[in-house]
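Missing here is one protein chain; the remaining ones are kept as they sit in the complex.
Up next is subunit A:
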């Protein structure tokens, strides 16, 4: 299925790597030592290995360039260390509440924001703008946890583009309805019903479970209709996830969309064909 779908993952990865390098280079230029430190603080324990690599490389290149810069960066590193100590001391006698928390053994969770606070001052003094750091954070998050960064182009919800062939001069063969319906976790009947209503036409399913529609339709047109179907009957309005199920409540005969990602539920209107104009031969009264 993924063969059929366009695959943005490759391109995306390249891009994000580039942006990371771009965001790294100015930091390393300004201060190698402190940049290293910041890296550790921002990335956290788990990602230490990954993040250290590029920085070390940069550091080496700096060394080969000029030994003076190394000294400078070292001094800068010391500076930032001093500042950190000061801040840490401040934080220690901050509030009773925090101390209580520390006693209770939530040191680990508290330690992270503390470091962040102190690093904020360091960032300001070194001229590291918030935007760049935020970008860096998101590129790293995307690399390691794409789900958390709101990247839903995972393999599961990549919708294959509709495949439309002409069948004769008046009909269109929509070959991969079944595939699309299964990716969207909807019954093909529901999707087909929507297509009929929206396109104002009728049709049938052939021996290979392909949909035969009356009328001529381009893949592009099908795509726009599918997009509307997804917005109405698939995506969760709360969290925009497509990991949802459509359930029919037998008590009130309403259709409900419940989200597997965030658990929210909303009702969806039933598919209505509405007015259908009489086309072709008029029926005789």
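Please note the rule applied: a residue touches a chain if its C-beta (ideal position, glycine included) is under 8 Å from a C-beta of that chain, and two chains touch if they have at least 3 such contacts; residues count from 1.
By definition in this document, contacts and distances are computed from a predicted model.
Novice: Which choice in "GDP-mannose pyrophosphorylase A", "CMP/dCMP-type deaminase domain-containing protein", "Piso0_005151 protein" or "DNA primase large subunit/archaeal" gives the name that UniProt lists for the one chain left out?
Specialist: Cross-referencing UniProt, the chain left out corresponds to "Piso0_005151 protein".
Novice: For the chain not shown, which residue from A:187, A:224 or A:260 touches it across the whole complex?
Specialist: Spelled out, the listed residue whose C-beta touches the missing chain is A:224.
Novice: So one chain is hidden, and I want to know which residue out of A:141, A:199, A:246 or A:261 touches that hidden chain in the complete assembly.
Specialist: A:199
Novice: Given the contact definition stated above, which residue among A:132, A:158 or A:216 touches the chain not shown here?
Specialist: Hidden-chain contact among the options goes to A:216.
Novice: Across the whole complex, list the residues on subunit A that are touched by the chain not included here.
Specialist: Answer for subunit A: residues 170, 197-201, 214-218, 221-222, 224-225, 254, 267, 269-270, 274-280 touch the chain left out.
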